[in-house]
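Got a structure for you, questions after.
All protein chains of the complex are present and in place, except for one that has been dropped.
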Amino acid sequence: MSDLYEVSGLRLSLADMTRKPLLGAAPRLEILKGLDFTIPKGTVLGIVGGSGSGKSTLGRALVRLLTPSAGSIRFDGADITRLDEAALRPLRRRFQMIFQDPMSSLNPRHRVGTLIAEPLRLHGLDGIPARVARALDHVGLPAGFIGRYPHELSGGQRQRVGIARAIALEPDFILADEIVSGLDVSSQAQVLNLLEQLVRDLGLTLAFISHDLSVIRRLCTRVMVLHQGVIVEDRVTADLFAGPQAAYTRELLDAIPLPDPDQVWL
Amino acid sequence: MLDGRGAVRRRAGVRLWLSALWLGLLVGAALLAPWIAPKDPLAQDLFLGRLPPFWMAGHEPGYHLGTDSLGRDVLSRILHGARIALVVAVVAGSVTCLLGAALGLMAGYLRGWVDVVISRFIDIWMAFPPVLFSILLIAVIGPGLGSIILAIVIIDWTRFARVVRAEAMAQGAMDYVASARVAGRGRIGIMLREILPNVMPTIVVLLTLEMGIAVIVEAILSFVNLSISTDDPTWGGMIAEGRTSVHQAWWVLVFPLVTLFLTVLSFSQLGEGLKDRFDPVLR
Partner (left out) sequence: MSYLEIDRLTVRLKGGGTLLRAVSLQVAAGEVRGLVGESGAGKSMIGKAVLGILPRAAEVVSGRIVLDGVDLLTLPPAERRRRVGASCALIPQDPLTALNPSRRIGPQITDRLVDILRWNRGRAEGRARELLAEVHIPDPDRVMRCYPHELSGGMRQRILIASAFAAEPKLIVADEPTTALDVTVQKQILKLIKEMQLRHGTALLFVSHDLGVVSKVCQSLTVLYAGMVLEDAGIGDFFRAPRHPYSAALLAATPKYTDPTAGLIPVPEAVLAAVRAEVAAADRRAGHV
């Protein structure tokens, strides 16, 4: 099995505007501190960590919404670390992203049909109406939804539109950034089942960012635990849950409230 | 849903229709002024000076809203004045809006050096006192319709640029913009297709406000005699002339003033109403 992503020595720093002095540039804050990992084709990588762990920043670097400050990201053999927007455009079709908040990631002014069709049009694909219909069908939404606006949908339905939009381009890789954390448990379960099925049917490679290890365990082949911009553990899912090695992983697992009455947990 | 928007919307609907009705009448008056005006707005007749409006004793038939001290028909002058007021409102408003919104959109979305250049320019521009600036400008290039419009555009584009810049910046941070980038959309596409529609309600409100402001600025400049040649009837000019005879003939001052007031109010109400109407999130 070959690797779709090869990441080595990845560092990323952002300007820290909260500490910007009155005059001069804001200090840089290092978010990612040298990450090395690979994502083999056809696998689902779970990326877990608390807020400030750098997991979302890492995700955005993988789909090149952010530019790394050092290290390299290779996508299917091609170095995409520092490609500019124009050079990235043809590649963009191959790595897609689904966002945490479907309300803010779907432009409120566009109808569902336009939202799914636009990326297809941008990449000059043909048979767009058929592709849109197929994508909606894949995510279990009725074809009639193309005329709706995002605010007319429920949270779960919006997230399905986000998924349809990503898969319509038939990408090799999808990054899912906390896509179920804003949903009710039932919609959460539905969206996860859907994702599981799509990975199987479409042969997708997926990186799934979440703060919730229960969800990760259900979906992912491998889990990478991030803490303060460093990978503290990167293992096959079953192994990680059987015997977490890093102290931070144990702390995370221990902090999940299982639905069992248990007076000693707190 | 929880803040009882329905009731607010109905009220907004009434305001929208009332203001649209008034502005519609005004547009009609402006277009048809030569045919519907009962008298020649420039014809003087010193024997018919300071005639009162139709319901008061001593009025003359045909002079519905009375005459000014030179015997010119007030109603006809208001109808003709609508032409200049509306041309100034529409042309100055739109040009100001286009210029300001385009610069604001670029500064707000592209950020970086584009933003630095445009923002500094706005800061410097806004440090000039606007009224003095416009008087100075007209003194240099001479009075006339074109000069008034130019003065308004030059002074007021910053209003659009600043607001649109802030709004575009906020919208630019939303995930739907990141989502469009992931989909492969370029910067111009993002500005026009993603951000502009979301900034549009704000632009509509600003535009209609600006049209009202343009009417007022024109009136002010007429008032201080810097507008169109004094022969052409303008509301500001009428107000200026009416001021001198307010004790003997209040109607010369009050009718153009009320017209001006209703027009400016209608523009702002129209903007608020349209904003709600064109917002799919609120609709």
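Details
Which chain is which? They are A and B, in the order written, and residues in each are numbered from 1.
Definition applied: contacts are C-beta pairs under 8 Å (C-beta built on N, C-alpha and C of every residue); 3 or more make two chains touch, one makes a residue touch a chain.
Bear in mind that the values here come from a model prediction, so they are computed numbers and not experimental data.
Of the candidate positions A:2, A:214 or A:245, contact with the hidden chain is made by A:214. In the complete complex, the residue from A:56, A:105, A:188 or A:205 that touches the missing chain is A:188. With the whole complex as reference, residues 18, 50-51, 155, 184-190, 192-193, 211-218, 241, 251-262, 265-266 of subunit A touch the missing chain.
Quick note on the criterion: only the chains that are shown with their structure count from here on.
If you average the Cα atoms of subunit A and of subunit B, the two centres end up 48 Å apart. Residue ranges of subunit B in contact with subunit A, taken from their complex: 174-176, 178-187, 189, 193-194, 197-198, 200, 280-281.
By the touch criterion given at the top, residues 60, 63, 65, 85-86, 88-90, 92-93, 95-97, 99-101, 104-110, 118-119, 122-123, 149, 151, 162, 165, 169 of subunit A touch subunit B in their complex.
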